[in-house]
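Quick one: the structure is below, questions incoming.
Every protein chain of the complex appears in place save one, which is left out.
This part shows subunit A:
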């Protein structure tokens, strides 16, 4: 099943199960979704539940939050999460903090979803990863699916969740296909929020990743296996709350950690995982934690620079080898 179909089916099933669920965003209706995620929904549920909005992120996000205050369950789609910056006041101040400020009187069962992170050649203003920004904010839940199973299960969980959820998809994953079991296809299938998944078991080094980087990490694991390094790949699925016990348990088993993410390095998801491991499993580490992140620059447009600015499978392999003390000096001395 393609990730796109997984998301579409999840939206469809949740909208049919609960008439309070509605979808709003730019091009979600007649255009069938800017990336065709909401294909067919306008026809099925009508323009009162699938709302094409004008280009006013602050406006329609605020409207969505207000609707959620009064018991509706809106799903607000951002054409990319870069555009959520125009609405971030509502996501943080109106959605995330309201349950606290009202002492639980008002809960905000809203889902903010859309593609996050880099696509291909779309330049600096369309390529930022927002996982760490949103995950640092109390009151929000932040999810990042990788496979179709993740997409379906986590989106359904997000829609049913009574709190604001930021759902970070990835444009390049939309067209990727993954095998799914019959259980996943069932309309009551739901994945728990806050639990990571061990995609591949291993014993030498733990590699954590989320979204598209899980695919890269799996490829890196194949390459490492040929070298006799058995890597354990953790698909975080949930950035906030982070599944710290799972990561710690894995590191206690392998004693080495490599974190992988697409976003900017400083204050990233890897930094938080690193801190968590040092706090809880310091004695178990046999090597310094390696963080693989995007380059500390705005995303360049030129194709070759863009490749250099994002983690590639080679970078993950090299870092894992370094963590396992298998030679390899720092990247600065690599010749390209």
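Brief remarks follow.
The rule we apply is simple: contacts are C-beta pairs under 8 Å (C-beta built on N, C-alpha and C of every residue); 3 or more make two chains touch, one makes a residue touch a chain; residues count from 1.
Assume contacts and distances are computed from a predicted model.
Its record in UniProt calls the unshown chain "Pyruvate dehydrogenase E1 component subunit alpha", which is the match among "Superoxide dismutase", "Trafficking protein particle complex subunit 2", "Exostosin-2 isoform X6" or "Pyruvate dehydrogenase E1 component subunit alpha". Taking the complete complex into account, A:56 is the one of A:56, A:102 or A:177 that touches the chain left out.
Checked against the hidden chain, the listed residues A:105, A:188 or A:266 yield one contact partner: A:266.
Within the full complex, the residue among A:45, A:83 or A:174 touching the omitted chain is A:83.
Those residues of subunit A that touch the chain absent from the view are 26-27, 30-31, 34, 52-56, 58-59, 82-83, 86, 119-126, 265-266, 291, 293, 295-298, 300-305, 308-309, 315, 330-332, 336.
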